[in-house]
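Missing here: one protein chain of the complex. Every other protein chain is in place.
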Amino acid sequence: MSELETRNTDTGSCEETSCFDTCNASVGPRGTMELLSQEEVSRLNGAQDGELYELFRRCALAVLNCDDSIDEASVIFDRYPHFNIEIRQRARGVKLVLSNAPGCAFVDGQILDGVRDHLFAVLRDIVFVSSEYYEQAIRRQQTTDPEDERAVSNLVFNILRNAGLLLPRVLPSLVVCWGGHSINRDEYQYCKDVGYQLGLRGHDICTGCGPGAMKGPMKGATIGHAKQRNMRGRYIGLTEPAIVAAESPNPIVNSLVIMPDIEKRLEAFVRLGHGIIVFPGGVGTLEEILFLLGTLMDEANAEICLPVVFTASASSRAYFDAVDQFLVSTLGEQVRRYYEIIVDDPVTVARVMREGMARVGANRRESRDAYYYNWSLRIPAEMKRTFDVSHESMAGLDLNREQAVAQLAVNLRRAFSGIVAGNVKEPAMKLIRAHGPFRLQGEPEILRAMDGLLRSFVTEGRMKLGGKPYNPCYELVS
Amino acid sequence: MSELETRNTDTGSCEETSCFDTCNASVGPRGTMELLSQEEVSRLNGAQDGELYELFRRCALAVLNCDDSIDEASVIFDRYPHFNIEIRQRARGVKLVLSNAPGCAFVDGQILDGVRDHLFAVLRDIVFVSSEYYEQAIRRQQTTDPEDERAVSNLVFNILRNAGLLLPRVLPSLVVCWGGHSINRDEYQYCKDVGYQLGLRGHDICTGCGPGAMKGPMKGATIGHAKQRNMRGRYIGLTEPAIVAAESPNPIVNSLVIMPDIEKRLEAFVRLGHGIIVFPGGVGTLEEILFLLGTLMDEANAEICLPVVFTASASSRAYFDAVDQFLVSTLGEQVRRYYEIIVDDPVTVARVMREGMARVGANRRESRDAYYYNWSLRIPAEMKRTFDVSHESMAGLDLNREQAVAQLAVNLRRAFSGIVAGNVKEPAMKLIRAHGPFRLQGEPEILRAMDGLLRSFVTEGRMKLGGKPYNPCYELVS
Amino acid sequence: MSELETRNTDTGSCEETSCFDTCNASVGPRGTMELLSQEEVSRLNGAQDGELYELFRRCALAVLNCDDSIDEASVIFDRYPHFNIEIRQRARGVKLVLSNAPGCAFVDGQILDGVRDHLFAVLRDIVFVSSEYYEQAIRRQQTTDPEDERAVSNLVFNILRNAGLLLPRVLPSLVVCWGGHSINRDEYQYCKDVGYQLGLRGHDICTGCGPGAMKGPMKGATIGHAKQRNMRGRYIGLTEPAIVAAESPNPIVNSLVIMPDIEKRLEAFVRLGHGIIVFPGGVGTLEEILFLLGTLMDEANAEICLPVVFTASASSRAYFDAVDQFLVSTLGEQVRRYYEIIVDDPVTVARVMREGMARVGANRRESRDAYYYNWSLRIPAEMKRTFDVSHESMAGLDLNREQAVAQLAVNLRRAFSGIVAGNVKEPAMKLIRAHGPFRLQGEPEILRAMDGLLRSFVTEGRMKLGGKPYNPCYELVS
Partner (left out) sequence: MSELETRNTDTGSCEETSCFDTCNASVGPRGTMELLSQEEVSRLNGAQDGELYELFRRCALAVLNCDDSIDEASVIFDRYPHFNIEIRQRARGVKLVLSNAPGCAFVDGQILDGVRDHLFAVLRDIVFVSSEYYEQAIRRQQTTDPEDERAVSNLVFNILRNAGLLLPRVLPSLVVCWGGHSINRDEYQYCKDVGYQLGLRGHDICTGCGPGAMKGPMKGATIGHAKQRNMRGRYIGLTEPAIVAAESPNPIVNSLVIMPDIEKRLEAFVRLGHGIIVFPGGVGTLEEILFLLGTLMDEANAEICLPVVFTASASSRAYFDAVDQFLVSTLGEQVRRYYEIIVDDPVTVARVMREGMARVGANRRESRDAYYYNWSLRIPAEMKRTFDVSHESMAGLDLNREQAVAQLAVNLRRAFSGIVAGNVKEPAMKLIRAHGPFRLQGEPEILRAMDGLLRSFVTEGRMKLGGKPYNPCYELVS
């Protein structure tokens, strides 16, 4: 192999490097993954396909806006109306040409390498999910033909493989951490303490890649990894187009993947993770919990080993009491078999994970399943199917216990998913603005349980960032 | 990232390790590329799709038969009738389970790592070209709709990218070497000498990955690279299913790619190479030369920079005199603008390449084309279209100068391609056995020129390995 | 090269892993540097040489006590009276066998890799300075024979080279940061902010490796490096046996060197650093400043380029006003040519360093001096000679302006050095306890200036950690 050219041929200029300033720059990738064909370049640059380009532009803007803590996507988009991005073919590969980009992503006119990586991760994933291959697979997925269902069972795998996320021959070590973006200082410190203990023990971290409980464990783990001189710590962030702007990936994330929608993102979490820790959070966290438990309770998963811990600091111990109660009253007593609650003890949480990983490893070897992807886990078809949030679909959810527990879990998951969308995802927020809150109907006991939980979320400020009073996007109609 | 498991969990047993012995073994990959989805595993293992599995089995057998110099595929297949290969999913990724495999690929019951890599390269490429994506693309390619033509223009790129062959940010250094598998000792030594001088100057080598002129330059280059302590030398072998068994990849090849057919293989050569050296060879070499010159002479390529050298040792100087004469008498005097003939001077050949590379680099930067893939080169549509060799298609070739030079080049390329197929590719050999030699028709001058050249190939033993008298698979009918 | 054995064959057991617990463990090195000869092993293990072993034991204990913030060495030594360390030869190299070691260095019975590295750094440096080579060189250094002086001029270089600290072919990037271990929260945050800006710009950091201003810039830089995905950031800590226990190396330090005494430590700082930033500090910081300025003012150094910045947050701006005034009133107005004062502006500090580095690089190339070691800098002989602190030597210092400025700088440096020793180094503290404070004599103006400065240090709490009232170890006698 001949000599490499010296790496950095980026060019750029900024007026000032604080936020609100903007920069123009031409930016190349660091790695080798971003080799695009001419067809791929023209697909994204193509003026004809305004929608795809706009998706790309918005995600790019979101990752460039790296230091900001605004969580309303529209504010960000309004602040940089002239932001533009273009892909150009050069001798050494593609370059991204940015105009009027947020200044906070730059140091002395040079883009931060962490942001550079996020930018090319966005490019990679959008190219992938805009490919003909993906479109077909997704079209088949919307049918209910079981053969089609099998045919698309590899979709999430393919996205993750394409992102270079799957490492063979690495023993189980990945802890998925869920929890709220909007948590208090004490809860944040607790997340960091748990992450620190995980990092000391060599665990990698995967989160939804936003702030709060999605950032704390990563931050703690970096310190643990540093003390162990572990340079290869992985901080995986799984996001989705509808969420990335509201929860701009935190800069620690060194493997960013844009999953196409919430269902595939949830599938990715549970197939990648070798253990799952849940911190206090809001409706999004409940959606995650319901997806996970609804899946684990499926009898096809009787042999699956996946350690799940709910944990909070002493001052937030009430949170999981409430969640536990809600789960028992909706899904029944047996749901408790699938998680363990640990209060105020980061070392024990980390040790439970470490021991769980050993069991996961043995389990995978026995079942001949891959360390890096939990093929054996059966995710119910209805959990995987995209749920289109609308007033109709929300009103149509059947929330009562006169159905199989698995089906109730599916419907509850969708209910919380719809509330998340109404809170932070543009399309659903638009519907709410036009037609008022979603209406959820069902058995009074279920609705009461939901109502109690949701009210406590509002009281404790778990519903939204920004400090504004929360205006509910739903009504419970018994 | 957690600890790696210790690498080698292969198991195996052999009776003896010389050839003709057979081994059973379970073999894992070394790298990270061979992550297969369940759907991919079942596609290849699937009993239902006998044809695909048989293709995989044959290619695998060919690369396992690594020390053999037999060049008749059927002999190899007959020698290991009970050879079997199966893909299995394991905790650390896929494993290949081999039964009754050629013993020469093993040392004390362990597979050679070089052969292991070749085996997984075969797996990777067959998975890729058996994918739905590929099948569709290829179906569209067979139409003559120009939009389809553009749509499939990225096919070769996609195969090479998927094989990890494209390295951005590396300055031009790749020399493609063409020439015969069946060359004499003096010619082989000359190929090595040229390769040595190329290696001393940091060039990587790409060939058709068989013996003779496909091995010599690589062998020489390894010594040059070693003296320069260059551990990253690339020895790229581009082969195709129909050829791999007859020309089993030489063990130096450290990047093996199975292209689906000869046309894509030729396209890969000219888009990857930053310079091309042709050594004496037979009909296959002529096919390559005609593909190259027919392409370079296309006026759309007026600005393309691609150094081409024909070179031979002093004792074989007559060879290129004959080729030169044939080219001039068929394609006209202007063809000489595209190549340089150098006799018996490895240092000069290497210097011409080195200087050419610098010009290629400048040319790519100016034209904003990638170093690692020559997008700008326009390959005529008819050169790219698959030529189905049959008695009819061969008889239908129009070999006279009453047409555009470009078109004549296309037809001559096809004529030589058909003769190669009749010589070494199973399907065409079968046709010949059933229906006698192909008949080629055309202008007497052209046929005379071809006849002279072909006769000299026979006389000089360039037509086939193995020492048997050559029985022509064609007749020239003027 | 044959296979590596799997790395971790350490064994260990702890009762509990919080502080005050103790662990027993057998610990191997991570790198390749710690290859000891039998003679070296027996030299350190040797019961006969009680002093050397005790030195090793104390330094080892200090680095093991990694989470502690006690800054009185004797307290630490008293807490772990049964701590023991022994070197053993094993098939894979030496191992350190620890008994009753501080539990805070361990996670689940395994030593932290960062502490492991520090432990082997201690071993490496003590082996080196206990070698016959070093002893001779040091003996010759104590003479005043100029040839001997030249002969030992390479001592500091040899220690640093042996520690693997000198990297050729790396462009100037190393910023030395000086300042107090005992600084307020605001000052600490400012150190971190400056470090962050330096890290964003790719600078490596070198400090005295204790807490406060020695930790803040490193901590900030780690975040800057992480955002730039810079995995090779260097955090160099230079300490000395007399100081290591009081200022246990902070865990970020990834290159620890134990220099034999303060003079060699100061020499190492100014020959390694490509730029120097001084934050507010106490007497130790003044000693450093006087060493630096006394050296730079030497006319032999007229051509030397070394950017020096004094910087503090807005709330501490008075600090450098006072230092500046003291310097001008003792060394004269021209001293200001050698430093720049920047208040409350981390970005400007970092930019000044970045631009300075470019000039340093050009300067080294012109003067044919090494990037990695400033050979050209002439350090006055008396600055380099070990100053044995005692009541006599302190009383004998000539502190008046009736001498060359260079000589006054030497004497002032020694005066502050003596006060540092009286404050925190065991041997001098013992002298103080036995004979009362050191007495410093000199010109009233000088003493007045010193007095003002020292009083302000006391008032501002810069004299010692721990919050106890400061009991001065000196008297000024005009």
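So that you can tell them apart, the chains are marked A, B and C in the order they are listed, and the count of residues begins at 1 in each.
Note that in this section contacts are C-beta pairs under 8 Å (C-beta built on N, C-alpha and C of every residue); 3 or more make two chains touch, one makes a residue touch a chain.
Keep in mind it's a predicted model, so treat the numbers as computed, not measured.
Touch with the chain omitted from the figure is made, among C:R58, C:K215, C:R234 or C:K384, by C:R234.
Residue C:D204 is the one among C:D117, C:E187, C:D204 or C:E460 that touches the chain not shown. For the options C:V75, C:V97, C:L166 or C:I341, the residue in contact with the chain missing from this view is C:L166.
Think of the hidden chain as still there; on chain C it touches residues 1-5, 7, 29, 32, 34-35, 37-40, 88-93, 131-133, 136, 150-151, 153-154, 157-158, 161, 166-173, 202-204, 230, 232-234, 357, 361, 364-365, 368-372, 375. For chain B, the residues in touch with the chain missing from this view are 17, 30, 107-108, 112-115, 117, 200-201, 222, 226-231, 251-252, 254, 347, 351, 354.
Just so it is clear, only the chains that are shown with their structure count from here on.
Pairwise, the chains sharing the most contacting C-beta pairs are A-B. The most distant chain from chain B is C, comparing centres defined as mean Cα coordinates. Averaging C-alpha coordinates per chain places the centre of chain A 44 Å away from that of chain B.
In this assembly, the C-alpha centroid of chain B lies 62 Å from the C-alpha centroid of chain C.
Chain contacts: chain B has no residue touching two or more partner chains.
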